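A protein chain is absent from this complex, but the other protein chains hold their places.
Each chain gets a letter, A, B and C, in the order it is written, and its residues are counted from 1.
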Amino acid sequence: MVASGEVGSSFQQKAYRAVAPHAWPRGISPFNKLVLVLIVLASLLAVLETEEGLLAAAPRLFVTLDLAFGLIFSAEFALRLWAAGADARWAGLIGRIRWLMRPIAIIDLIAILPSFFALAGTDAFLLRLVRLARILRLAQLGQFSDAVALLWDAVRSRRYELAVSFLAAGAVLLASAIMLYLVEGAVQPEAYGSIPRALWWSVVTLTTVGYGDVYPVTVAGRMLGGLTAIAGIGLIAMPTGILAAAFSDAFQKRRARHEGASERD
Amino acid sequence: MVASGEVGSSFQQKAYRAVAPHAWPRGISPFNKLVLVLIVLASLLAVLETEEGLLAAAPRLFVTLDLAFGLIFSAEFALRLWAAGADARWAGLIGRIRWLMRPIAIIDLIAILPSFFALAGTDAFLLRLVRLARILRLAQLGQFSDAVALLWDAVRSRRYELAVSFLAAGAVLLASAIMLYLVEGAVQPEAYGSIPRALWWSVVTLTTVGYGDVYPVTVAGRMLGGLTAIAGIGLIAMPTGILAAAFSDAFQKRRARHEGASERD
Amino acid sequence: MVASGEVGSSFQQKAYRAVAPHAWPRGISPFNKLVLVLIVLASLLAVLETEEGLLAAAPRLFVTLDLAFGLIFSAEFALRLWAAGADARWAGLIGRIRWLMRPIAIIDLIAILPSFFALAGTDAFLLRLVRLARILRLAQLGQFSDAVALLWDAVRSRRYELAVSFLAAGAVLLASAIMLYLVEGAVQPEAYGSIPRALWWSVVTLTTVGYGDVYPVTVAGRMLGGLTAIAGIGLIAMPTGILAAAFSDAFQKRRARHEGASERD
Partner (left out) sequence: MVASGEVGSSFQQKAYRAVAPHAWPRGISPFNKLVLVLIVLASLLAVLETEEGLLAAAPRLFVTLDLAFGLIFSAEFALRLWAAGADARWAGLIGRIRWLMRPIAIIDLIAILPSFFALAGTDAFLLRLVRLARILRLAQLGQFSDAVALLWDAVRSRRYELAVSFLAAGAVLLASAIMLYLVEGAVQPEAYGSIPRALWWSVVTLTTVGYGDVYPVTVAGRMLGGLTAIAGIGLIAMPTGILAAAFSDAFQKRRARHEGASERD
């Protein structure tokens, strides 16, 4: 009996190492590699299904694949839930509930449900929204990378400076919209007749997208528009400069830590 | 009597700590947090009011809110003016006049006035301009951030290099406008018939906005246009590189200062 | 006999130094400089030939030049193959086969063949593809630069961070396409009626290209479109920041190595 219990526990622990994102000794476990591929394929399916031409060409195929992915991810979710018991934090019923309350588990659950209930939806917009929830599964990918943590820390460490540069961008955005509203509003009321309208032009110009649906035509408007476009370069340069400095810092710190670690050896 | 005087003075000092931007011991005082929210709301109101559709939908609402914000910011301005007396620099009538002469106080005053006098305006353009002065209040936000100072110092420390990179951009701008004027002027006189006209195309291309209202159509014009677009990348790269180096410097200096400070402790 | 053999061998070694990319003592050998110029000219010819107007103006000239370049590069290839015997690695028949199996030799061979066999092609698309293979020859240029290796190492050393920043870009791309599909799909079914269609708009906006063939027209669509454009700046800033930090590291390492080397002298 004890031996049997031990075997069961050891089987659960092996499963836990294979399914939990960071429990595998090095890199990503073969099981999770397969899951990641399936997540990408299922998301691709959800994206392609929105194209009615494709859907009409093979309606049975899409329904069948939807159901198949739904079953696979349900089984995978159940397996993860069961295997989590091998970790002291998630052991027992209370542990399982704590495990289910983590944001990543809730997202996973929301992504599984539409495979079974979506067809009962009535409102077209809501139905679309629910069905696309399956794409949320892609958020799981983020757990598997150390580089994510490094980049995220670098961005976080400069959040005030980045916020200031975005506020500065917002100020230039508003100022250019106000100026164009004042000088072009009378000539092109459809495009610049109010500040909210002029803001569309401002954001398209400052980000250097430049669709060309609206652009100034008066001399004064073009001079201010040119200044806005030049200011847009500064607005791109500031966050880029801040991030470059932050990444440079982060890489140096990591290297210093590695060197410190190898000296101690 | 003395006690009463002391109480009055202590009340003024408490008010000063609450309303003056940097007098609060740590971060932003609750009073100023409320004021900042009100400033953002009032600016949003001023922006939305320019959209005639919205204005027509609820004219009474906008007039009422305008007046309400006018009264609130007047009271807040009076409170700041009175509380400033707790600081030796602004005490007494002379001190109050000095306080009123600071640019930030003048901007604040200009932003308050339109709430009461704007309706008397006659010329549509001037009326718009005066009413939008209320948005200047947003300039107050800049006082509350240390990150602003850090970024501003970094930009200032490289002002000559940035000026040179903008002069280089100006030279390329002028050169490309002259070249397109020479090779495309005869084919598209409306767009390239003079250098000032060609400059509009140049600035839209060099900043990589590219509206598409004007673009070269001859082979020579397209070759020069392509070179201009490629030069535009260099022009974005230079200020970005300068700012990245400047921010990197600024962050390192601040860290060195922090480490120096903690070693001394 | 031995002397003759020695002479032959010494001639082969001289040829090897002249034709092998890194065998010349310093920089690029005069022979390879000539070859590089010829490669650029032959590629230019292959590009210009696709313009039917030019081809019709001088059909004999293009055919003659094609054949001439084909003969020159065949002779050059044979010379390289023979001279490779001066290197112990490529000596003998087995060595020559090893030499021929290198990717750069295979590319070279693929680039030579169309000069002689292309005219026998039948399908227009395949014919074009085969003829353009000659441009692959440009890949040879990459062998001659140390700066390529430096830049490539810097990019490689940050491949995980760059991959993460591209995955983040992919996530924002997908999220913005989904949002626009949901809010603009009903209004502009041609442009946003499915996620694959909306992705075209997303990629054109996030990269700040902004052709202007599709753009949101509803208020909600424009707000989300503006956010997408602003997110696009962040997506440009991240890889730029990572590369700036990587290049800064690479340059410092190289300098440190140079200084270390000169101290030892």
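Keep this in mind: contacts are C-beta pairs under 8 Å (C-beta built on N, C-alpha and C of every residue); 3 or more make two chains touch, one makes a residue touch a chain.
Remember, predicted model here, so these are calculated numbers, not experimental data.
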Next on the checklist: Given the contact rule set out at the top, which of the displayed chains would the hidden chain touch in the full complex?
Outcome noted: A, B, C
Checklist entry - Which of C:15, C:112 or C:236 touches the chain that is not shown? => result C:236
Checklist entry - Out of C:38, C:65, C:110 or C:138, which is the one that touches the chain we can't see? => result C:138
Next on the checklist: So one chain is hidden, and I want to know which residue out of B:45, B:136, B:178 or B:220 touches that hidden chain in the complete assembly.
Outcome noted: B:178
Checklist outcome for this item: Had the left-out chain been drawn, it would touch subunit A at residues 208-212, 240-241, 244, 248
Item to check | Residues of subunit C (touch criterion as defined above) contacting the omitted chain | outcome: 47-48, 50-52, 125, 128-129, 132, 135, 138, 141, 145-148, 150-151, 166, 169, 199-200, 203-204, 207-213, 235-236, 239-240, 242-248, 250-252
Checklist outcome for this item: On subunit B, the omitted chain is touched by residues 158, 160-161, 163-165, 167-168, 171, 174, 178, 181-182, 193-197, 199, 205, 208-212, 215, 222, 226, 229-230, 232-234, 236-238, 240-242, 244-246, 248-249
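Here is the rule we go by: only the chains that are shown with their structure count from here on.
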Checklist outcome for this item: Greatest Cα-centre separation from subunit B belongs to chain C
Checklist entry - With chain centres defined as C-alpha means, what is the inter-centre distance between subunit B and subunit C in Å? => result 44
Checklist entry - Counting in whole Å, what is the centre-to-centre distance of subunit A and subunit C, each centre being its mean C-alpha position? => result 31
Checklist entry - What parts of subunit A, by residue number, touch at least two of the other chains? => result 199, 208-212, 236, 240, 242, 244-246, 248
